[in-house]
Structures are given as structure tokens and as C-alpha cells.
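A protein chain is absent from this complex, but the other protein chains hold their places.
Note that the chains take the letters A, B and C in the order they are written out, and that residue 1 is the start of every chain.
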Amino acid sequence: MTIFRRRQNEQEMIGLLNFSCDYLEGAHPAILQRLAETNMEKAVGYGDDPYCVSARKKIRAACRCPEADVFFLSGGTQTNLTVISALLRPFEGVLSAQTGHIESHEAGAVEATGHKVLTLPQHEGKLSAHDVEQFMQEYLSNPTREHLASPGMVYISHPTEYGTLYSKAELSVLSEVCRRYQLSLFLDGARLGYGLAARNADLTLEDLASLCDVFYIGGTKVGALCGEAIVIPQAGRIPHFFTMMKQRGALLAKGRLLGIQFDTLFTGNLYLEISSHAIDMAHRLKEGLLAKGYHLYLDSPTNQQFLILENTRMERLARDVAFSFWERVDDTHSVIRLATSWATRPEEIDALLALL
Amino acid sequence: MTIFRRRQNEQEMIGLLNFSCDYLEGAHPAILQRLAETNMEKAVGYGDDPYCVSARKKIRAACRCPEADVFFLSGGTQTNLTVISALLRPFEGVLSAQTGHIESHEAGAVEATGHKVLTLPQHEGKLSAHDVEQFMQEYLSNPTREHLASPGMVYISHPTEYGTLYSKAELSVLSEVCRRYQLSLFLDGARLGYGLAARNADLTLEDLASLCDVFYIGGTKVGALCGEAIVIPQAGRIPHFFTMMKQRGALLAKGRLLGIQFDTLFTGNLYLEISSHAIDMAHRLKEGLLAKGYHLYLDSPTNQQFLILENTRMERLARDVAFSFWERVDDTHSVIRLATSWATRPEEIDALLALL
Amino acid sequence: MTIFRRRQNEQEMIGLLNFSCDYLEGAHPAILQRLAETNMEKAVGYGDDPYCVSARKKIRAACRCPEADVFFLSGGTQTNLTVISALLRPFEGVLSAQTGHIESHEAGAVEATGHKVLTLPQHEGKLSAHDVEQFMQEYLSNPTREHLASPGMVYISHPTEYGTLYSKAELSVLSEVCRRYQLSLFLDGARLGYGLAARNADLTLEDLASLCDVFYIGGTKVGALCGEAIVIPQAGRIPHFFTMMKQRGALLAKGRLLGIQFDTLFTGNLYLEISSHAIDMAHRLKEGLLAKGYHLYLDSPTNQQFLILENTRMERLARDVAFSFWERVDDTHSVIRLATSWATRPEEIDALLALL
Partner (left out) sequence: MTIFRRRQNEQEMIGLLNFSCDYLEGAHPAILQRLAETNMEKAVGYGDDPYCVSARKKIRAACRCPEADVFFLSGGTQTNLTVISALLRPFEGVLSAQTGHIESHEAGAVEATGHKVLTLPQHEGKLSAHDVEQFMQEYLSNPTREHLASPGMVYISHPTEYGTLYSKAELSVLSEVCRRYQLSLFLDGARLGYGLAARNADLTLEDLASLCDVFYIGGTKVGALCGEAIVIPQAGRIPHFFTMMKQRGALLAKGRLLGIQFDTLFTGNLYLEISSHAIDMAHRLKEGLLAKGYHLYLDSPTNQQFLILENTRMERLARDVAFSFWERVDDTHSVIRLATSWATRPEEIDALLALL
């Protein structure tokens, strides 16, 4: 993923049309306001403050999982490496699609904790239950399997790196396969809001809590300054997770910063509302593109849209718009990513469409 | 370190006299205001935004070190483990006082990156150049030294965990010993502001830049919501440090959160001003305690004051005041820590003194 | 790789025709004799004994590399993990063919030291210089490469896991690409003797010393009880490698056990002579198979031969012969591996051919 703008132009980018990612702005204003209101209160550190306590309660309620363990971390890679190294035994690896964030964009963070990422094919960014089952059958029928890293868990992202979503049926089958083969199932929800709010999406937080061993609710890409909320539906499933957070440098002294943000996002229906707005903006964009005869790389129901462009056209567009180069299609065409977010304004979509 | 308050009373703590640490409040109001003002600007991520760029320039200027590499991380343990694992080769360990934060309070974070902490005695929390030199001479004269973890760097904290400070003379000698034995010198400045602002303190940022290989300027405990600014005076001293931050989960997507905070703290003289306030409060406390005949455990020139109390008196005090139990003196006496900060009000000191 | 024999028959296997691997017997008799002759001599430990000293000299001479660092370790996985973790910086990964031993058969040993294995396609088990170059160009042109594990070295095996060999031309180009992109080149020579002795093989120890940064001369699979000799042609290329051996548990107290074995193997021309014998046996087998109309999976010039068999025939063969199941071809055919070694007798080949 590349932001297709030259560095020297960063200053100019303010004000430009910019669809390069979903973490361009600060935080939803309600978060900043709550930070200001509570600023001079004294609170204990490390996640025991009243805001973390309140945010935990609201998240448990939203997941209909009153006993869940809930932890707040700062970012996605940090969350992935902390959860994965906490779940696995030393001889175990984690199964992931080849396009999974942990495999392709995290600088070897999982390996740095001592664990192998075992890759499987991706299907529009998704891992198939069938592939996992086949892998496990081959592994278990391999008489020399004790010489191999043992598959201990499955990592998926939802939405995926391609903006796609697991259906409830798909996740149910995958979860069932995981349980049959004693693999923990971990869902990276860095963009979870956009997955929950997608039209036709049939997976709820409650579903995730019943189908996954661990998942997280992304804040950084969905309206927070920073922060991801880990949900472990079965309390005590990862003993001493707090100490492992500390050990990985993932424990904020002023945990209130994360607590206040998630408490705000889970007050009223804010998290879903701002996610729905991003989805609306994505549809406005998608429909506009299709109406103009553009080709999409795949049919993404979430806030990331993947557009196929002829290369000279891509370069012309880059003069006025920031976007992410995604991958080459052939010698003359490329895929670019356009991301909307909670902060995208309809005028921005319209201006982009006018340019195309 | 223990916050000497029962958990169930956390709710009540708001409003109570609370000297348990220096990260009780949110951020200095100027930071929140700047976050609000810039909130809807779009900015590139990962530390390349205009606020990080500006903060870097100001920090380089403050250190009179125009070429320095400057990186922003979220917290102290994260900074320590990332810097130490980046500086050391696999066979090397880090020298630290037994009371060093990395040895005693970070859940084995350094060891989790594969490196041994080699402990030396502490002298009021400080490491002595003499002890380092003696250790190195013994190491180098040991014919089986190749069977031992090799000392590769020195870790110190300034102010130390006991609030004490290195003098310029002490740090110069330590730095000279490190250079003679090819040990990198890393200074943990989680509370650096309070060290710079201490009365009679003779070490400046410029001195640190000339004497250390790496140091950091603490934000979390000095008025920021979160954040530590790593300064590597010699540019390129740690190649690919950015990738190592990513790998350790220490790279915030919205780097602006850290950039804006440090840009604000280094605008005008804010960082030193708010630190000076904490020092003034500490002196008001210290003088009041001494006037009342109390005994201090040691003579701390910074914002942490260590008071010896008879145990029943300590327990009585705990009904009205939150503080940190530090350690036992004997069967009937204990040391407690009282911390002031940028946010402490004189009335709070006076109320505490009235209670004692 | 699977030894296609049921466990309960292990007792019967003694005496059976057995081509399942090249480490079935103990050691070449000359090694055992030398161990016996020197047994009661007192010698210093950890590789400083006179036999290690002598073996080092002989290996340096054989490589025409009088300054090389030479270290003796016990086995292949141990050697791979120790060398790779010693060569890489924390943010770096190692490039390997997907069929490379470190990727596919070592239980995540490299990852357990904190490093990612970056896989590339295999061409009959080999890595192509072209693929490495293309990978590096894509990596270097990727503007977000600092978010990825950085390629720091290349791992190859010679002979490969498929028995194939790099030509001098191929290795020269690969070496040149590595140097151009500052990648260390490490050659796993667990079966190196069989590679050096192969007919038409054009790579010598001297070539390896000039083309690789590190390589090792396998003993375990070429006549030793255990042991691999690491050669680092440029002395001092990996400082403190001894300490890293100690740290990984790869330093034998009685280093003489390894020194005596390699000193024997490099006395006269023993290492090459016994390797040539294995090659002769492999050709006898190969020619016999082709004469009988069998199909080989690929044209291996070394001691591992890969035969395509119809499945029922494979199962019938398994009643009388131990071999390794390698992989499925289709629903009715499989690939099996037949390995010869320094210890294979012509009568065994003839008996096997008679059965087929």
C-alpha cells in the first residue's frame, strides 16, 4: 500500500482531496470534548480508571457477553503481536491468509515474538474454512509433523485488507473447524465498525463473541486518536494478559486516554453511526464510479474501494487526489485504493467523481 | 511501588488528596487545545505529519543538535525495550542499576526481546562510573568471558526511580567510561522535565545530547496524554529504527497525536515551565515536612519525595491521602512516596501538610 | 518426508533394505578408530583442543582460505538457527526457497530466534538469482518498505532438498546479486560432500569460500556421528560467534568429539572419497531404474533419487524396503525418495533393483 503522493507535497495535502486511508483526521469531536471535560480529574493508571471500567461495561453489553475480559491497547500491530504471543505455546505458529496484515505489513512483528506465520491462500482477502481443514488434515496425517511448527491458532481480519467481509455462515464454519482442531480463532477488527455497518452485513458483535476466542474492536481507524479494544469472551481464557501487555510495551500509564475514547464511542450508538456514515460515503463513491463506467477490482461492501485505472489516468489523478496505489494489474493498468471514513464529507466524494 | 488505596475506593479517589504518582491527570490544557484546533486536518500517518516534523525541529533546536534523529513513542517500557533491542547484538546484555526500571518494573520486557539485564549496585538510584569500569575490567580480564553475556550498553534513568539526579560531572565520567569500553549509553528520561527543572540541576538537553548515545524526553509523566521523544544525537546511529518501532508495535498510525503534544510542549518554554512548577510544589512539600520534623529517606531534588513514616501513622494518613508505599524500613517504619506534577496545586500541598 | 514404514516394525528394520535416509549408520570406521585412539588423552574443552585446531587447519586448506573462521556444531537445524540469528539485525528476515529446510522442516527454529523467513519460488529446489533480484527491486521500490521485514540475507541448500545442485555459473550470479543488494549469502551444506562429489559438479570448496559469506560442510549425513563445520571465509565477519553458539546451546563441552571427526574426514581425501562412493551407488540405482523403465521425478545428480511410483506398487515395495514418501503426484501416483550414503553397499542396490 502506497500513498501515491510525493513527500515534498505533504504540506499542500491539507485541504487536498485525500482518500489515501481512514486515519487522516484526529478523533471524532465527541471524543475530544470528553477528553477536555475529564482532563483535570485525577484517575488511577493502567486501565483501572472509571472510564476504562465504564467502557468495558458498555462493550460487554454490546457484545452481550457480560463476563468478557476487555483490554485497551494503542494500535493494531501491537494488538496482534500481544494477542498472538499470548495465545500460542512456543512450538506453535499462526495460520493466516497470505494477505493477512500480520504476514504482509507488520515488519515481522509476530516472528519477533518467536512464532511462525503459516500462510494459506486468500480468497478476496479471506481465509476459507476448507483450506484450514485441508491444512489440518495434511498436518495431522504427516508422520513427521513433530518436526514442523504446530498450527495453534487462526488469524483473520474482518473487514479484510481487501475490504471484504465474512458472512455469518462463513465465520460459523471457520469457527467450527477451529474448535474441531483445537485452534484458537482470533479476529483482527482494526476496521470492525465498517464491517458491522456494511449493508447486508450479517455478523454482529454478539456473533463475534460467540464464534471467536479473541477479537478486537478497532478505534484508530474508526474515529479514535488511537486505540483498539480486545474482547476475550470467555473470561480468564488468557491468564495474566495484563502482564503480557506490560511486557510488550502495550500498557499505557494513562489508560484513561483509551477508556474515555471507547466509552464515548460506545455511548449511544456512536461507533455504529460514524461507521455507517463511512459506508454511505463508500456507496456514493462506488455508485458514481460504476455509473461512469469504471471497473472495480472486487466488490467491497465496506469503506475501502479498489478501482482499476489505466496507468496514465492514475498518474493524472494523482495531481489532485491522494490515494493508495495497491497493485499492478498488467503493464498498463493498476489497482488503487480509495478509503472513506467517519470523517469523509459528501462534497469530497462529489469532487472526486467530478475529477474522474 | 504501590498505590496505598484499596481498589474499591477508586471512585472516591476523585477529589481526594492524591500524590500517588505524576500521571494522574490528562494533559496540559494547551495540548488539548491544540489537538482540538488541528483535529479535522488531514495528515499523513506514522510520524511524517507536519506536527511531528515541527516537534522534531524544536527538539533538535532545544538539544542544539540539528542532525539528531527524533522518534515519538507512546510510553516508557515500550521505549526502553525498543531502544535496547535495537542497540544490542544478540549476544549482548544491558548494564543497569538493580533499581533500574527495566530490571525491576517492566515484567521482563527486555528479556522478552532476548537480552539479559546485567545488574550493578545502586547509589541512591544511580549507577556509578566506577562500578561500570570495575565490571568491565573484571569482564575483560575473565578468560572465559566468551561464555558470558557480553555487556553492550548502559541504561540509566535521570531522574532515577528515587528522584535523584546525575550531576554533569557524574554523567561526564560515566559517558567517558562507556566510550572507553564501547558501551552505548542510554538515558531513560521518563521524568526528564523534572530533572532539567530541578534547582541546582546542571545537566541540560545539550549536555545529554553530547554525552549519551540515545536518550528520551518523557511526556507521559510531564504533561502529555502519552508519549516519549527519543533523541539519537548522531543521525543514523540506529539504522532502520522506524522498522524496529513497527515490529515492536510502537508505531502509532496517527503519529500526529504524539507530534502535536511534543510540538506544544516545546513551543515557548512550556516543557520546562510546567516542570518547574512541579519542582516548586515538591519544595513546598519538602520544606513543610522538614519544618514539622519529618525524616526524608533521601534528599531528592525532583518531584518525587520519599518520606519515612511510622506504620500506624502511615495507615492513618491513607484514610485521607493517596500515596505510594515504597518500602519497609524496619518492623515499625516504612518509606512512602509523594509525587508532585505539573498539575499539583499549592492548596493540595498545604492540605497534605495540614494533615500530617 | 516420511519414512514409509510402520513404527511397530522398527525392530525388524535392522537388516532390511533401507534407503530411507543418509544417516542410518553410525560413523565411518576411521572416525570411530580415531575416537578410540585418542580417548584417554586430556584435552581442553569448547573447541580449543588439538583436534579442532588441526581440523580447522585442514578445512581452511581445503577451502584455500587460510584466514577463515571455522566452528564445529552438532547438527543442521542448530547450525541454521545459530548462523541466521547471528547474521541478521532484529528487523531483518532471511530469503529462502519455499522448499528450503529452514522454511519447511525446522519447527519454526528461525522464527523462534525472532526472524521472518521470506519465501520465494523454488526451481527444482533451487532459488534463482532472478527471483532474488526481482524481489529486491520490488522491495526497494516499495515506498512503504520500512513497514516490512527487511531482507537481510539469502539461505540456500546445496545439494537442495531435491538433490539438485547449483552450477558455478548459477551460484556466481546469485552471489553477485547478493552483494549488489547487501544480502549475506549462507549455504546449508548438510549434504555438501555429495554435492562436491557429484559427476559434472563444478563447484569446489574454494568456490564456495569465494562466493558465500558463510557455508557449512555437513558431517552428520556424510559419515560423522554428528557435526557440521561452519566456514566463514572472511575472518571476523561474525564477531563473537562463539558466544552466540554458547547462547544457543550449540557449544559442546567436549569439542574434541567434533574436532576428531572432521580432522579424520579431512585427512587424506576421506570426505570426498566416501561421498563419491554414495554418488556411485546413486548412479547404479538411477541407471537400473531407468533401464527398467521407471520414471524419475527429476534428474538429481546426488545421493537422493526421487522415483515416481504407482501407489499400489509403492505399497507393495514398502513390505520389503524402507524409503521416504515424498509427495503425491496424482490420485494414483506418488514420489518416493531413495537415499544412498557413504555406507550403501552395491548388493543393497542390486537387491532393491531386483525387487522393483
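To be clear about the criterion, contacts are C-beta pairs under 8 Å (C-beta built on N, C-alpha and C of every residue); 3 or more make two chains touch, one makes a residue touch a chain.
These numbers were taken from a predicted model, which means no experiment stands behind them.
Only one residue in the set C:K254, C:H295 or C:R328 touches the chain that does not appear here, and it is C:K254. Contact with the chain that does not appear here is found for just one residue of B:N142, B:S167 or B:T332, B:N142. Residue-level contact of chain C with the missing chain is found at 3, 7, 10-11, 13-14, 16, 18, 20-21, 23-27, 29, 32, 35-36, 38-45, 48-50, 74-82, 106-109, 112-113, 220-221, 225-226, 243-244, 246-254, 256-257, 343. Residues of chain A in touch with the missing chain: 46, 85-86, 89-91, 113-114, 146-150, 239-240, 242-244, 246-247. Where chain B meets the missing chain, the touching residues are 1-3, 90-91, 93, 104-108, 111-117, 142-144, 147-149.
In this text, only the chains that are shown with their structure count from here on.
Set against the C-alpha centre of chain A, every other chain centre is closer than that of C.
Taking the mean of each chain's C-alpha atoms, the chain whose centre lies closest to the overall C-alpha mean is A. Chain C is reached from chain B by a rotation of 180°, derived from superposing Cα atoms (nearest 5). Inter-chain centre distance (chain A to chain C, centres taken as mean C-alpha positions): 42 Å.
With centres defined as mean CA coordinates, chain C is found 50 Å away from chain B.
Work out the mean CA point of chain A and of chain B, and you get 33 Å between them. The set of chain B residues that touch two or more partner chains comprises 113, 243-244, 246-247.
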